[in-house]
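Quick one: the structure is below, questions incoming.
Every protein chain of the complex appears in place save one, which is left out.
When the chains are written out, they are named A, B and C in that same order, and each has its own residue count from 1.
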Amino acid sequence: MTTSRMEAFSDGVIAIIITIMVLELRPPHDTTLAGLRPLLPVIGSYIMSFIYIGIYWNNHHHLLHVTEHIDGRALWANLHLLFWLSLVPFVTAWMGENHFSQWPVALYGCILILSAIAYTILVRVLLAAPGNELLASALGSDLKGKISMVIYAIGIALAFVHPWLALALYIAVATIWLIPDRRIERKIS
Amino acid sequence: MTTSRMEAFSDGVIAIIITIMVLELRPPHDTTLAGLRPLLPVIGSYIMSFIYIGIYWNNHHHLLHVTEHIDGRALWANLHLLFWLSLVPFVTAWMGENHFSQWPVALYGCILILSAIAYTILVRVLLAAPGNELLASALGSDLKGKISMVIYAIGIALAFVHPWLALALYIAVATIWLIPDRRIERKIS
Amino acid sequence: MTTSRMEAFSDGVIAIIITIMVLELRPPHDTTLAGLRPLLPVIGSYIMSFIYIGIYWNNHHHLLHVTEHIDGRALWANLHLLFWLSLVPFVTAWMGENHFSQWPVALYGCILILSAIAYTILVRVLLAAPGNELLASALGSDLKGKISMVIYAIGIALAFVHPWLALALYIAVATIWLIPDRRIERKIS
Partner (left out) sequence: MTTSRMEAFSDGVIAIIITIMVLELRPPHDTTLAGLRPLLPVIGSYIMSFIYIGIYWNNHHHLLHVTEHIDGRALWANLHLLFWLSLVPFVTAWMGENHFSQWPVALYGCILILSAIAYTILVRVLLAAPGNELLASALGSDLKGKISMVIYAIGIALAFVHPWLALALYIAVATIWLIPDRRIERKIS
């Protein structure tokens, strides 16, 4: 089995996830610039989630690029990742509409950590499939993935001290991932 | 005619179906963890439908993988399957928002059984097309499909005794399908 | 230029159009079977539009299958068709929510006729591009397309006598198109 249709389906789901978040941006009835002010936290959380979903799409793209064989377990590991990503629009809306209060910010972190775990499981399942030696050599130790999960966990805990501490940590993780996985790019170039 | 564009269109529709269900998860105004409690049945029905749609996508993927030729009848048999699947978000929402009461649970089972019948029709239409010998030898007797429909029918009837009996049976069917069609995987490996 | 990306984009738009119509099916608060009764006209108009969009997707699939070359004009002729099809969910909702009253039914017919005209324009633009001889020989006189437009026009007029007369004619056109374009299938088999 090749990866093409799994890529196509994932592209579809991720494209919808990244786009339906914008439906939360309800146009205000006020037609002055002041009318947009209440939307600022909604726009802020949209931008953060857009970047996060973009990071997942980029890494997913790189990951499947060096994957040669998939099996039934990989299809389910992929759906499991898409499940957690599909909850991002919900936590984004809850967080944005409530001006980044603590529980929504903590739950946002939980979805991020669960997505990261799902991505790790997908990588392991792909590595376990026979014939994916290129992937194994390209990935290495996944230090960045492990560090991210630790930072997410600290962020979730700090959300109850002050939500902006959590957000700062989530943004920090996004920043270290914004650079796509050079390890893979180097291998395939 | 090859299967590629039929796959692409089905991927698109199934990706949208699986993702728009999450729009039913309306963020609560309450920003405490208690605010999420009323959403639990909605989340529960979303998870069940996500898994069901995932099963259909997986089996559809396997099915078309061993299909070499399609004709106009196959395009319509495929659209017929997509029609019933497109009603899944509606029954999921009706069931989740009404805490799994009996009529919504029974209707959910009806959509499951009608989707299963549509899938069976699609398989038959593909088998009837010339040049699909690989598919015929890969599929065998479809015992699992027949058992599923019997369990769905019992589930719909039991929904009026107690909805949870029906849900238990729907979950049982999902469980036996979570393992993708090994018959096909064995043939093509 | 090949047709592959135009097909992929059209598949995406048509998949979304056919699926978002189901969002009009709002789950009722009533959990008895009687609660579904007010939804019957909405479901009825959804089924009709699902079949119409399915017909367009099928014919579009057949059309591009025998098209070898496209140019910039073809991309716009295709977008023009997608524009009219994108209004189908709107007229479907207006018609379904208002129990098939005369103006919504007439407007539905107008969108059908404008989609048919847009499809005809797309065919002409593709025929005008050099190197599409296979398409020209496959299409023939397009008698079915001309008859459809005449029936739509009669249907729109009859909507003001009684909406069901118009609906009967729309269903009649759908029926004659349900059979995909055998002319093309014969040529390419």
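Going forward, a residue touches a chain if its C-beta (ideal position, glycine included) is under 8 Å from a C-beta of that chain, and two chains touch if they have at least 3 such contacts.
Since the structure is predicted, the reported quantities are computational estimates derived from the model, not experimental observations.
Taking the complete complex into account, A:178 is the one of A:40, A:128, A:150 or A:178 that touches the chain left out. Touching the missing chain, out of A:14, A:75, A:106 or A:166, is residue A:14. In the complete complex, the residue from A:23, A:40 or A:150 that touches the missing chain is A:23.
Counting over the whole complex, subunit C has residues 1, 5-6, 8-9, 12-13, 15-17, 20, 23, 71-72, 75-76, 79, 82-83, 86-87, 89-90, 93-94, 97-98, 101-104, 107 touching the chain that is not drawn. For subunit A, the residues in touch with the chain missing from this view are 7-8, 11-12, 14-16, 18-20, 22-23, 25, 27-29, 31-33, 35-36, 47, 50, 54, 57-58, 61-62, 65, 178-180, 182, 185, 188.
We take it that only the chains that are shown with their structure count from here on.
Between subunit A and subunit B, the superposing rotation on Cα atoms measures out at 90°, rounded to the nearest 5.
Subunit A and subunit B have Cα centroids separated by 26 Å. Per-chain Cα centroids separate subunit A from subunit C by 37 Å.
The multi-chain contact residues of subunit A, meaning those touching 2 or more other chains, are 12.
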